[in-house]
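Worksheet: one structure, shown below.
Complex shown without one protein chain; remaining protein chains in place.
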Amino acid sequence: MLLSIRSLTKAFPGTRALDDVDFDVAAGEVHALLGENGAGKSTLIKCLTGAYQRDAGTIALDGARIDPRSTSQAQELGIGTVYQEVNLLPNLTVAQNLMFGREPRRFGLVDSRRTRVVAQAMLQQYGLDINVDRDLGTYSVAIQQIVAIARAVSLSGKVLILDEPTASLDRREVEMVFDVVRDLRDRGLGIVFVSHFLDQVFELTDRVTILRNGRKIVTETTSNLNRMSLIEHMLGRALEDAVSETHDHGKAAAPRMLQFDGIGRAGVIDPFDMTVGQGEVVGLAGLLGSGRTETAEMLFGLRQSQGGQARDVDGPLDLRNPRAAIGAGFGFAPEDRKTDGIVADLSVRQNIILGLQARRGWARPVPRAEQNRLADDYIRKLDIRTSDREKPIGELSGGNQQKAVLARWLAMNPRFLILDEPTRGIDVGAHAEILRLIEDLTAQGMSVLVISSEIDELVAVADRVIVLRDRRHVAELTGAEVTGDRIMRAIADEAAA
Amino acid sequence: MTLLTRIAPQLIALAALIALVSVFFPGFLAVEFSGGRLVGPVIDVLKRSAPVALLSVGMTLVIATRGIDLSVGAIMAICGASAALAISSGLGLAPALLIALAAGALAGLWNGVLVAVVGIQPFVATLILMTMGRGVAQLITEGRILTFTDAGFGWLGSGVLLGMPVPTWIWVVTAAAVALVVRRTALGLLIEAVGVNRRASALAGVNATVLLIAVYVASGLCAALAGIVETADIRGADANNAGLWLELDAILAVVIGGNSLLGGRFSIIASILGALIIQTIGTGILLAGFPSEYNLVIKAGLVLIILILQSPRIAAEWSLWRDSHRVEPRQRSRI
Partner (left out) sequence: MNTRALPLYATIAIFLLAYLLAWTQFPNILSTRVLGNLLTDNAYLGIVAVGMTLVILSGGIDLSVGSVIAFSGVFIAVVLRDTGLHPLVVFALLLLLTTAFGAGMGFLIDRLAMPAFIVTLAGMFLARGAAYMLSIQSVPIQHPFFQTLQGAYYLMPGKGRLTLIGVLMLLVVALGMVIAHRTRFGASVYALGGGEQTARLMGVRQGRTTVLVYAFSGAMAGLSGIVFSVYTGSGYSLATVGTELTAIAAVVIGGTLLSGGAGYVLGTLVGVLTMGLIQTYIVFDGSLSSWWTKIVIGLLLLVFILLQKGLLKLSGSRLARGAA
């Protein structure tokens, strides 16, 4: 084995990001590393490249144990990485990027002619004949990606980690990058390929390892797997126990409250139509990158729709920006609560009343007694674990921060609440509480849109599930159709095309 | 956290400073009542701190939004010049003051639009006005020192009301009014929210753009008041020197007040105490017989010390060091 990882474990406060994971890469192999957000892929890669220090386990390269402490050290050992972005510098020329830090010099000054010649020769190995004196940023992402691969390989040369290298490439460009990857494989490199495009995994890779919640689920030869089994492993649900009908999916006949026609934006999400009934829970299912979050951002006015119309029973709605959407009675608890949700230095109380206060305007403050009552109320109702309501919210755990953000919206009593991954990174107990809460809210007439990578969760709460794939709404499942089996088939279906 | 514990460090620093100055100049705290007015070094401090105290009120709000306003000195010059020009061309006191305030608001609006709408970094946006503003002020005064004799205007700078200098009343009333407005309404909370996390606040429905513009306008208005007081005090508008270097004093007052340059929670009262500390240092240097040239260096040194204390990296390293030296490690709740 070229690279051999045993019992790798890495914990962060509150979560165990990697738990006893084994992972091998052979020379001349492309090995896919798969998993949803939070499965532990990036933690594994960071432990490999020295960005994180592992808590336990061993890493061996060519049979010798290694302990990379920094990216550059990992590089010297032979492990190079190419990321989706944050890669090279678009403001330097191609040649400068390739040769950065080891430019040939003459009389102490950089010899730009030789830099150029060496860079040109290096790229020719990859079948790339471009003007290396132009800024890297002026070239297509595919060429930038190949330049990044060329630099990484020339610096390290044993193991190449490709972290979502094709996320922003079109079909033809993907082919270009794949040709390069295959060529490197044939030259005997071990390649780790991280991607959420399953068809690319089938097309390119020899073996697959799937992680979920920090554990290794399976390592298998790619040709022994099919699309369905891959998704099962990733989403963590065997089709046999698809019947966990705790929820009655019979509210599809709920009175229609909101209607969206032709909402969409080029390059973000294809135009879609959608209706939401009163007291209905609509689920959005799909793999990472399928356009789930983008759909939510469109509905909340965070991204502008090109054309299309939103309306309720009284007429058209204005969703120009978040403030307009809030005015229309919408609420949105985003996925990344650290950057988009909480205001870290402010107290739990202030975070909870922030939305309410913003809607009332600055001149009409929520009276302090009312603030205290609201805060205490939601701290109790949502079981927010905090010593008191005046504690800065940044000091709470992730799950409790999430509940406080939820409380902010509940205090505003919206008619349509969008929850993007409401249970991500939350312990099991809180998880169930939040799902129960969603049921309670809809019982009171609120409509909810839930985005989740966990099929179980959608089956448990949603009356209707819309399935997305490749930035398109591809299927809608209603009533009895809302089963784990059907959702997964819809996600998998035709993805090969 | 109650107000008293919040401003305790500033109060202690001020008290210690007064004690120190009293050692060099024993009569520092002596106050006499003569000729209908209070006289003494302390009263002088309360009067002379007016420009910086006024500027620090606006600067506190700007810094709370994670911004900075380097143009306040130049705005003082513009507003002082406008007021002097208006009064010397016979417009009367009230119109002159209104013109000066309007000029300050306009300057603030310019800054606010560049920052909030155009999206230029605050220090760059206000740097433009910092230099351009002096040119505008010189344009108004046509390069001369505009003097005037209006007694009513002069009273704003050197008059006495109820025994106290008028400039003192102006900053006390302004600071109290602004502090009251931001705390009795929701403005304070919204400003802090935008300063800590503009994106999350906007997602929660806070109109961050309007709020940012308003904060720079407030800073412009405070600078206008400061410009009026200074112009009235010397009975003339000097476009070159009015408000020169005061932007640092204002920033310094805010950071001495324990407000973070990285935005967020703020206290106007603490900033005012910071302004008093700065003026006490300035007056103290004079009274103790040191040359006033030491002033700038001492202040610059103070800024650097406070920067080191505020630095997120130093704080992180300090807490690491402290934790590693603690006998029984405590479970840290912060992630």
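Per-chain numbering from 1; labels A and B assigned in written order.
One rule holds in what follows: a contact is a pair of C-beta atoms (placed from the backbone, for glycine too) under 8 Å apart; a residue touches a chain by one contact, two chains touch by 3 or more.
These numbers come from a predicted model, not from an experiment.
Residue A:G267 is the one among A:G267, A:P316 or A:P367 that touches the chain missing from this view.
Only one residue in the set B:A30, B:L161 or B:L296 touches the chain that does not appear here, and it is B:L296. Screening B:G27, B:G143 or B:G163 against the full complex identifies B:G143 as the residue touching the chain left out.
If you put the missing chain back, the residues of subunit A touching it would be 71-72, 86-92, 96-97, 100-101, 103, 105, 108-110, 112, 134-135, 137-138, 140-141, 168, 266-268. For subunit B, the list of residues touching the undisplayed chain reads 68, 70, 114, 118-120, 123-124, 127-132, 134-136, 138-139, 142-143, 239, 244-245, 248, 251, 261, 291, 293-301, 303-304, 307-308, 310-314.
As a convention for this text, only the chains that are shown with their structure count from here on.
By the touch criterion stated above, subunit A contacts subunit B in their complex at residues 12-14, 302, 322-323, 326, 332, 334, 339-346, 350, 354-355, 357-366, 394-395, 397-398, 408. Considering their complex, residues 184-187, 189-190, 192-193, 196-197, 199-207, 264-265, 333-335 of subunit B touch subunit A.
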